[in-house]
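Okay, handing you the structure first.
Every protein chain of the complex appears in place save one, which is left out.
We just call them A, B, C, D and E in the order they show up, numbering each chain from 1.
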Amino acid sequence: MEKLTQLFTASGIYNITGGQFIMILVGLLLLFLAIRKNFEPLLLVPIGFGGIMANIPEAGLAYSAVENAVHFAVPDVLNALAGALNIASTDPHDIIHAYHGASAAEHTAAVYAAQDSGYNNGMLYNFYTVAIASGAAPLLIFMGVGAMTDFGPLLANPKTLFLGAAAQFGIFATVLGAVGLTAVGVMDFNIQEAAAIGIIGGADGPTAIYVTSLLAPHLLGAIAVAAYSYMALVPLIQPPIMRALTTEAERKIAMHQLRHVGKIEKILFPILLLILVALLLPDAAPLLGMFCFGNLMRECGVVDRLSDTAQNALINIVTIFLGLSVGSKLSADKFLDLQTLGILCLGIVAFGIGTACGVIMAKIMNKMAGGNSINPLIGSAGVSAVPMAARVSNKIGLESNPQNFLLMHAMGPNVAGVIGSAVAAGVMIKFVS
Amino acid sequence: MEKLTQLFTASGIYNITGGQFIMILVGLLLLFLAIRKNFEPLLLVPIGFGGIMANIPEAGLAYSAVENAVHFAVPDVLNALAGALNIASTDPHDIIHAYHGASAAEHTAAVYAAQDSGYNNGMLYNFYTVAIASGAAPLLIFMGVGAMTDFGPLLANPKTLFLGAAAQFGIFATVLGAVGLTAVGVMDFNIQEAAAIGIIGGADGPTAIYVTSLLAPHLLGAIAVAAYSYMALVPLIQPPIMRALTTEAERKIAMHQLRHVGKIEKILFPILLLILVALLLPDAAPLLGMFCFGNLMRECGVVDRLSDTAQNALINIVTIFLGLSVGSKLSADKFLDLQTLGILCLGIVAFGIGTACGVIMAKIMNKMAGGNSINPLIGSAGVSAVPMAARVSNKIGLESNPQNFLLMHAMGPNVAGVIGSAVAAGVMIKFVS
Amino acid sequence: MEKLTQLFTASGIYNITGGQFIMILVGLLLLFLAIRKNFEPLLLVPIGFGGIMANIPEAGLAYSAVENAVHFAVPDVLNALAGALNIASTDPHDIIHAYHGASAAEHTAAVYAAQDSGYNNGMLYNFYTVAIASGAAPLLIFMGVGAMTDFGPLLANPKTLFLGAAAQFGIFATVLGAVGLTAVGVMDFNIQEAAAIGIIGGADGPTAIYVTSLLAPHLLGAIAVAAYSYMALVPLIQPPIMRALTTEAERKIAMHQLRHVGKIEKILFPILLLILVALLLPDAAPLLGMFCFGNLMRECGVVDRLSDTAQNALINIVTIFLGLSVGSKLSADKFLDLQTLGILCLGIVAFGIGTACGVIMAKIMNKMAGGNSINPLIGSAGVSAVPMAARVSNKIGLESNPQNFLLMHAMGPNVAGVIGSAVAAGVMIKFVS
Amino acid sequence: MENLLSEGLELMVFGMGFVFVFLTLLIFTTAGMSKVVSKYFPEAPAKPKAKKAAPAAATASNDELIAVMTAAVHKYRS
Amino acid sequence: MENLLSEGLELMVFGMGFVFVFLTLLIFTTAGMSKVVSKYFPEAPAKPKAKKAAPAAATASNDELIAVMTAAVHKYRS
Partner (left out) sequence: MENLLSEGLELMVFGMGFVFVFLTLLIFTTAGMSKVVSKYFPEAPAKPKAKKAAPAAATASNDELIAVMTAAVHKYRS
């Protein structure tokens, strides 16, 4: 009989909190959006599923050994933890607070105390440590993305890099928005958090995760979910902005066919980009270095088996772990917060501003080039969100002129946007970390 | 000349113990069974080979740095280890004993002392730490198995879940057997060890390894070898039991063709199962969570590249490391023991009882359904051992009625058995860990 | 304005050292050789790229947290590090020196001090730790190579193992050369370094990396680059030596077709080799064990999916990380050294001596066999460098006798060379580590 | 010893009990789900065959497909 | 608060400035590189097509190839 009670008091039904219930629904919503609405399913299926697992009551899959030890609040264990962390209070909240601010030695002591009492890291916490806290997973994804990227359209028309630059304004405007909301007292973000939120506007998943894991890891769940959701919503978010900022005549502009780009140029480009990064912004070196490495493997033509692996087995394996790890940050106590709401609002603003700036820059470039050679619709592709944003440019262009294929022209700013937001990420890591 | 002596006294011939010699023969036997007799070769080839490597004299591949340091028994090193572990004795046995019972801080101190003296973890020990001690490998295999599993037959006839439940009786009866043997003084198992032995009856390799690594890691070698060997022996173990418990008339029963199961049902099933686990048995969440995740990736249809990787590259890589890691537990001092003999005996009893209970439950269900709609032969498939057990049901069915194809009908209880033993595993982890 | 200065003083242009500049050029040279000249591109592309990344000023990608902390030389941090390492001086050089000689506990204390001050391991440093310092990457590559190796030609003519033995003389002669140069005062190598340099003559990349990571990790960059470069240069290095040591008549010798080798022999060979290693040289067990394991997976025919993964996804993933990790050892302060020049010179001497000894041994064997049955050209293949060296034997053979196909005959000594250098590696690890 | 035996017995009773309760609940929820799905989201019956062809075609983009096919034809013709 | 706002503003100015400077430099170096390459290392124009066919055939094993092609035929026939 005692065992029956034990089983029941340890069950999810008995222990589930309102927050966990809501977060399980959020996880189900993400799965629905991914599976039925095709919202970036490669990431949102693992994130949504990981989010549900993170909120299974009492399982503690998303918690460290110390957090799990504190959760069960056995007095002896709390005493041991308080001793390890050099605090007098044995209140669970105080211990968690001290744990998060602990020195490396105190942190280790607390982990030892928890392990000696029989508590272990949850599975998702381990995945997070290996995949994201180490920085490895977003960098490996970036390597794979590099191996999948064709810089041909960009090399054929390097001026489109300006569009990739302009669209990053969304990032910095959002940072300003976040600190502004804090200044007027609506929200409470510090500069690191503001910078991490801004990067949503970069429309680039791995960059957002990498920057957030460095600057504001506690916001990772909300920022990653916002970044991937809005990337999936690009076909809904961008068109009204694009139509509002362009005239029918501009949308009709047909662009010249791009010149053929040779193999040698494609091989030299990632090396050139790496050297420029090395000389100007070392803080962007991990992100852009791995991106260039992937691209060089693709283009050099002598390591095809490595390039294939980077584009397939390796990126798939890393994506599974990355998604589950991000999901681990959807535990109720970390996600259900006014900040999350603020992040979701600011994120979509960032996307909008980025899109608008890209289009406006394209209009300016078109004016300067005589007014009839650059279709401003390709500007919106500068936010990245490869290749969705380029397809949107193409689609809106076709609506105005059924003979006008903008896809390849929009791929230039599209990949430029990836470089642009990685550079912006480097600047932010440099200044606010 | 001195170097020659040094070379000889460090050679395997000079140092091999009787136990190592026997274990190398055991490793060769496992390779023979795997390669010639096709006994679960994917696991038994790496396990057998790892077992041989673990018993290479003086190489210490399966030992930790501390164990290797103790093995060479240099007095200064023993002193340092005794100091690190806070014991007075410098007897190697005492040090190893203290090491296994050490607190996390003492453990680290001992590792530091060993490293400072130039000793390192063996290769297989490192593989074990990363693959099994972390819990990762069995969970990833379970994810891959989930991605390979078609729940269609189960969904078409959910009642067969009862068969998967009944067959788990083998697990618990074996636990009782193990404690019974201990009570009468034949063996000496504690409740954790008994539970780990029982799980052999689950006929599910990754579940057995996961539970054993949590409850009784020192028995891992014997339990994993028993689990995979008996799974391979299913075509020999099950038929006599099945024939003994059924009448010719029962074996002739033809079953109706299963209804078609839609995509939506297949997508919802893993989600439903996860939520039920979350609400009722959080301790089964890692195992069944990863299983459901793999299955959702398979069925949702939008992440085929992740599902392919989970079923191929990832599960293959993990299998290699899992097998070698299990092999590391076949070192003579850990395997050659009366307990191993007890485990092998109890394991086959567990299989037999599970099979019998599955068949009996199927007979009861058939009686309750009118006596002519459920062929009791599909009950034996409830032990899992996917898909071997289902094939055995089909084969015995064909013997009695050449027109009767039971394979798809047996797949339902077969995959139900996987769920059933994972649930049983959760209960055991909850109660005895 | 202050931020602008900050950005500039942190940029690569402002901080680049002459050494870093040269090393970036070296990295570009390696990329050029790999991509245009096809020098072992699978390794030299990642090594070259990793080398460039390792030399990005201020990024510290190849440095540990402690090295990064010392680099920025903040007085408080230096104080903390000196305290952790129990030294009085806070001079950066002294701290780094103490760090490299620290006990495990001091090492951890220094890492904690660096982390508490906000410094982290560079990305490439982490890759190095996981891939090479753990020993895993070269062993996994060796497993993959084993899975790609066909021992058929060797089994058809086991005598060719003598050629694989003779060619290892290059290794030991080079060790002698290195200590000789030290004795006369030209260079300064200790016995560990000399042994690691000698292994270049083994013409086997993973063996060289494995041995060097154990005996002289600070030389890893130079040794790996030398090993892979010279392996790529085999078609230039070997022919003149082969021609000088053989007569036209000898080069014309046609060899009998090799007998067919059965499946059972191929399965038993890796097991036999493993047992011989176990009995005679446990120190070669990790290398040859993994090699035999890969080969057994290939030949046994029942684990093809594991063998495929070992030959493709897994070896490719490991190669990427291995290459980048080796590249991390190309940082200017570790590579630009008189020692590197010495290593490059000794390495090519090692190749030459190995080739010569192989050919001479083949001549002797031919004489003893009657003078007309063994073409001495196959002796040079004994250095390994699979399959390049065998192709060179074939090519030179065809020049003298257009009907004479030596390729399969040279594959025997070629794979024998792999075994031979692994055995030599084991002896060196035994005696000098 | 007594204690160990009773522990084992208890584990058996509660373990098997729980396994049956859990799987029974799973039967009911699964059956319920299937009923709801077949009622509110019935599947078009003809699709499956058409579907099988589609994914293979969908994964390879058209351009790639043409390249592969052309290559194949070349290979087997030559 | 003041301070936070000015930090944000500063980040915006320097961030966007740097992004533009960096990408402008990239435009110039890329354009320069392309010019040098097309002048000193012009490409033979006919090659690429022939090359593309070969690797595609080699990488796809026959079985896969047949599967893909059959699917393609189905798709384009229906």
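Operating definition for what follows: a residue touches a chain if its C-beta (ideal position, glycine included) is under 8 Å from a C-beta of that chain, and two chains touch if they have at least 3 such contacts.
Quick caveat: nothing in here was measured; it's all calculated off a predicted structure.
S.K.: Out of C:V77, C:A109, C:V179 or C:V211, point to the residue that touches the absent chain in the complete complex.
M.R.: Spelled out, the listed residue whose C-beta touches the missing chain is C:V179.
S.K.: Write down which of C:L233, C:C300 or C:A416 is the residue touching the left-out chain.
M.R.: Final answer for the missing-chain contact: C:A416.
S.K.: For the chain left off this view, which of C:Q115, C:Q168 or C:Q339 is in contact with it?
M.R.: Of all options in C:Q115, C:Q168 or C:Q339, contact with the hidden chain holds for C:Q168.
S.K.: For a quick check of understanding: of C:I96, C:L276, C:C345 or C:I364, which residue touches the chain that isn't displayed?
M.R.: Checking the options C:I96, C:L276, C:C345 or C:I364, the one contacting the hidden chain is C:L276.
S.K.: Considering the whole complex rather than only what is displayed, give the residues of chain B touching the chain that is not shown.
M.R.: 3-4, 7
S.K.: When the complex is taken as a whole, what residues of chain C touch the one chain not shown?
M.R.: 154-155, 158-159, 161-162, 164-165, 168-169, 171-173, 175-176, 178-180, 182-183, 190-191, 194-195, 261-265, 268-269, 272-273, 276, 280-281, 416, 419-420, 423-424, 427-428, 431-432
Definition applied: only the chains that are shown with their structure count from here on.
S.K.: Hide chain D: connected chain groups?
M.R.: Minus chain D, contact groups: still one piece.
S.K.: Among all other chains, pick the one whose mean CA position is farthest from the mean CA position of chain D.
M.R.: Of all the other chains, the one whose centre lies farthest from chain D is C.
S.K.: Determine how many degrees of rotation, between 0 and 180 and to the nearest 5, align the Cα atoms of chain B with the equivalent atoms in chain C.
M.R.: Copies differ by a rotation of 120 degrees.
S.K.: What is the distance in Å between the mean C-alpha positions of chain C and chain E?
M.R.: Their C-alpha centroids are separated by 33 Å.
S.K.: Where in chain C do residues touch two or more other chains at once?
M.R.: 3, 7, 313
S.K.: In chain E, what residues contact two or more other chains?
M.R.: Those would be 14, 18.
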